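Note that one protein chain of the assembly has been removed; the remaining protein chains are unaltered in position.
The block that comes next holds chain A.
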Amino acid sequence: MKLTEKEIEIVELLEKDARLPMDTIAKMVSLSIPEVEQIIKKLEDAKVIVQYATIVDWRKVDGHEGVTAMIDVKVTPKRGVGFDEVAERIYRFPEVKSVYLMSGAYDLSVVIEGRSMSEIAHFVSEKLSTLDSVISTTTHFILKKYKHDGTVFEQGDQDRRIVVAP
């Protein structure tokens, strides 16, 4: 799908802040509010804009700190469907946050979130490893999130400029 420059600008603005008011977006890209609404509707219908989500720092919520792991998975691709079938079997689990097909030493990169390490260990040993096509798994637990999807969690950069300058 080919987008105009203004459509791309609108997508970029929403990607940074999905709650930006329509009239602000309209002014920023020099279009009318109905024009912007129409573009957004079009992009939503075409699933260019898939979803509006919120980035949450769960570590700050008591009892919701959670555990995230990245699992390298080696699989045997199947004739006709390649990696797609096993990928689908994996991503259907709600605790699986993302699944990517990778080049290099392993095939699928699976990101999983759970309440505890044992919950994740249980998922890997009981659900993931037991799939027919899965040859091996390597689980890496995430110790700390510094930056996630372009957002730095502990924002350190503040405005240090002097108040009035020529």
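What we mean here is this: contacts are C-beta pairs under 8 Å (C-beta built on N, C-alpha and C of every residue); 3 or more make two chains touch, one makes a residue touch a chain; residues count from 1.
Please note the rule applied: contacts and distances are computed from a predicted model.
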For this session: Write down which listed name, "Cytochrome c oxidase subunit I+III", "Group 1 truncated hemoglobin", "Aminotransferase" or "Carbohydrate ABC transporter permease", is the UniProt protein name of the chain that is not shown.
Result: "Aminotransferase"
Exercise. Among A:Leu13, A:Val48, A:Val111 or A:Leu131, which residue is in contact with the omitted chain in the full complex?
Worked result: A:Leu13
Exercise. Looking at A:Lys2, A:Lys60 or A:Arg161, which residue reaches the missing chain?
Worked result: A:Arg161
Seminar exercise, completed: Hidden partner sits against chain A at residues 9, 13, 20, 24, 27-30, 157, 159, 161-166
